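Presented below is the structure to which this report refers.
What you see is the complex with one protein chain gone and the rest in place.
What follows is chain A.
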């Protein structure tokens, strides 16, 4: 037996008042995009505050559909539905039993059948149907029992022009549909944190773009491939990510040559923010996103963050700011970026690192050091931005 229809539950959108249709439209659009790779015809429709996905032909694997839907931001839960066109009671009974059998491999559960009869002309009343269908389940699966007050399983049967049977409610990612909240630029490094930060902001409906700082020969081509992999993994949730790859070597070497080595990382991060901001402005992004978390490393102390923030003219979103490493790892594992993030290729933040980088940088001192760069830094930034490589990373 195959699930033929999917009932989409969405939470927050429901309270959006007059803008509600916009959010629903965006959600339906994202659902269509998510289902596209399955190359099968699905009808996405809206009906009485619900969104349905109906399969029009038979060329899909329903597990794949559920998998794809459970990655669409804005969906709180997906209920796989069995829809039958024939209203014959024997047929209904058979479908209910098959549904129960598939949905609950462990039969030792209590249940209740809850019928709603929109089609009042149906030969049996809701009460009769509840009793008859409950009895059928009990007879077929003798480990089950009925509990009308607190059932483990609530089997819903809706008699309309057709009949819907459903019960399972599989959790979606929640949040809001991508594209309902503007666009932002993620600083993507290849580590564990930044993909999680991007995921969390995208989950709030923000379209994500990314920038990666590449430093050959100090970072390898594999490090770059790893970042592309990460972007493609994120894209399963966020949709296509436009990844900007900046060759950062000359800037990094120039800073290394001119500035005190214990300030290298903090100055480098300031220039990364500047460059990210410059590209973001050109592309119409309204904010930056980083994976920083207070105190994780020297460049993420409150002092360092304040000094880094000083170069930013647009809001910087740091969704992981109060997260512990393990909390971040848990999300990374859930969204599937962890395995890639821990591949052992160096990123440009780990090269030339001083043994004891400053943890409490003073803005005045840093600005003083940066003056030493005034001769060439603007040209180097311009050339880095001009030669950026752009890769469209679509879901893999």
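One rule holds in what follows: a contact is a pair of C-beta atoms (placed from the backbone, for glycine too) under 8 Å apart; a residue touches a chain by one contact, two chains touch by 3 or more; residues count from 1.
What we mean here is this: contacts and distances are computed from a predicted model.
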Omitted chain (choose from "Aminotransferase class V domain-containing protein", "Acetaldehyde dehydrogenase", "Iron complex transport system substrate-binding protein" or "ABC transporter permease") - UniProt protein name: "Aminotransferase class V domain-containing protein"
Option touching the unshown chain, where A:110, A:126 or A:247 are the choices: A:247
Listed residues A:17, A:49, A:105 or A:217, member touching the removed chain: A:217
Touch list for chain A against the chain that is not drawn: 216-221, 247, 249-250, 253-254, 256-257, 344, 346, 352, 376, 379-380, 383, 387
